[in-house]
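Missing here is one protein chain; the remaining ones are kept as they sit in the complex.
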Amino acid sequence: MADFIQLLIAGLATGGIYALAAVGFTLLWQTSQTINFAQGEFVMLPAFFVLIGMSFFGMPFWLACVAALILSMITLGFMFKKLLVDPMLNHGTLPLVIATIGLAILMKEGVREFYGADAWPFPPLAEATNVTVLGAALSLQSLIILGITIGAVVALQLFLSGTRTGRQMQATALNPSVARILGIPVERMILYTFLINAALVMLAALLITPIYLAKFSNGELLGLYAFIAAIIGGFNQMRGAIVGGLVLGVIDNFTAVYISTQYRLVVPLVFLIIIILFRPQGLLGRVEERTV
Amino acid sequence: MMVSKKTLAVAAMALSVVFLLVAPFLFKPYGVFILSTWVVMTIAAIGLNLTLGYAGQVSLAQAAFVGIGSYITAYLTTRGWPFWSTYMLAGTSCFIVGWLLGYPALRVQHHYLAFVTLAFNTLVYLIFRNEEWLTRGIYGIMNIPRPEVLGWSMAKPIPFYYFLLAHLALISAATWALIQSPWGRAFIAVRENPIRALSLGVDTRRYTLMAFALGAGLGGISGSLYAALVQFIDPTPFALGLSLNLLLMVIVGGSGYFFGPFLGAVVAVLLPEWLRFAQGYYLMGYAALVMLLMIFCPTGLLGFADRLLTPKAKSDSGPNPVLPDSAAPQKAAG
Partner (left out) sequence: MTPVLEVRNLRKTFGGIVAVDDVSFNVNDGEILGIIGPNGSGKSTLFNCILGQLQPSAGEVFLHGKAVTRTRPCDLNRLGVSRTFQLLQIFPQLTVRENLILAGQEHQGTMLSRLFGRRDAGLTGAANQMIEFFRLGHLADEKAGGLSYGQQKLLDAAMAFMAGPRLVLLDEPAGGVNLTMLQSLRERLRAINAEQGATFVVIEHNMEFVMALCTRIVVLAEGRIIAEGDPADVRRNPKVIEAYLGH
């Protein structure tokens, strides 16, 4: 039982990180039909922003994080939208997908070229100690990750439903043309979702890099998990992405321990295929009527 | 005087054929090996171009088929089977698996289809890596023999290069005949407007599956040749990365253009070798090229050439032949 709780919490913690990446992924899809194949690299890169801030500019950790956040909002948010997504608005979905695959290669090779192919240690948010709850020794780090993720998601939800801008963003996501008629500055709202995505991946990077270390190739697996989480939850819903991420994290941890580490990816992948074939709107998604 | 598009195309083709024929005498053995790799990858990309470029079905599983074909030939030839039987088996097995993988395409489209095929590729890769009794896992299969043709050994690099080149010629001719046939027209119809095609008697279901199966079959053949070329295979080359790479080859060259895959494979396979001094920067440049192409000319390099050579007045008659836009589904119900 104690093992079970330990695994569950650890699974929820990694799942929370996947959820952050997946939420950003669905936000981009909803507002601008962007399928970001570079989402994994988007999580990989900010960790290097932090490392560069600390090693080249001698910043303390917290300051490097602030600088990295600003930098990712500029590059992964603003520039990504203005330089890559906007010029391709009328090209349909596939060219943009291909372009983001190109972007992923660029980011990966760029980091390898300028920072090397090694895995770099990254400062953790908490000491590697355990807290005992109900007889189960839980890692403090997992609990903190879980706490931060929940906090971030709740804050985002409050922002989306509690503020005027948030509601305008939701309207934009639901139906951009109607939103435009209602006088909502749709363009600005779309830009906000890109900035939020940049902040989310930065947060995900802070949480996951201490575990996986900072490496140029981290994005490959992270991106895959973000897609899977987004799709099993429901491509068109934020709630779906959160649930998808958490479910995925738990499944992943339990598979690794109880079934096989070699095949830990298999269960999520098979799950993904089943969901796409039999419930393409996802666990929580709305049905998008297939038109004739 | 305006040189016609056709003259230019024929001239470029003739030059390329001459180059490919004399190339072994110009290069060191390593150069011949790289050219051989180009041939093999071009065949895989021709297959993907059928599925994606002509029939409009996104597949991120081509590397899986190259892998399946490779392992079939590697496993069986090292156990004494003649190359040709394993070659046929590689092609037909992949044809069948590709047909089955096409079924999801009948239910879901675009990004969903991309993810299903992506998941399939990753699953196949995991099997290659973990099922050691079958594939020897990360240790790989060594000493894969090269075939004989009518008693002539193809073991040396240069004969084997010509052997591959002959394959490419035959496969190109067959593919050309296919896309010129009513099937090719039906594939394009499925890509451009499946609903209308269906109402004109085109069995879109069967053509979609066929496009997947043919593309996969060519992937399998390419894999079989690859195994004989490198003579040692392990799971690494067949990961998702190769599928993405093949996808980029097709798109960069010009998806839906017959010679797109040839050109795409030049950019992805040959150029990096010639520009070796650039190392990692080459890949960065390649990535940048991909993004620029998508922004300014999503129809790829051949689409770009097409646009340059077409008189201005008609230039608006060529909408993007890559894929219909999933963001704007046509609605026929009233």
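The first chain written gets the first letter, and so on, giving A and B; residue counts start at 1 in each chain.
Quick note on the criterion: a contact is a pair of C-beta atoms (placed from the backbone, for glycine too) under 8 Å apart; a residue touches a chain by one contact, two chains touch by 3 or more.
Remember, predicted model here, so these are calculated numbers, not experimental data.
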item: Hidden-chain contact residue, picked from the options B:Ala23, B:Leu178 or B:Val230; value: B:Leu178
item: Of B:Lys28, B:Lys156 or B:Arg206, the one touching the omitted chain in the full complex; value: B:Arg206
item: Hidden partner chain, touching residue among B:Leu198, B:Ala288 or B:Leu309; value: B:Leu198
item: Touching residues (missing chain, whole complex) on chain B; value: 178, 180-183, 185-186, 188-189, 192-193, 195-204, 206, 314, 316-319, 321, 330-334
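Throughout what follows, only the chains that are shown with their structure count from here on.
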item: Cα-centroid distance, chain A relative to chain B, in whole angstrom; value: 32
item: Chain A residues touching chain B - in the complex, by the definition given at the top; value: 33, 35, 84, 87-88, 91-99, 101-106, 109-110, 112-113, 220, 224, 227, 231, 235, 262-263, 265-266, 269-270, 272-273, 276-277, 280, 291-292
item: Residues of chain B defined as touching chain A within the complex; value: 58, 104, 107-108, 110-112, 114-116, 118-120, 122-123, 126, 129-130, 195, 240, 244, 247-248, 251, 279-281, 283-284, 286-291, 294-295, 298, 320, 322-327, 329-333
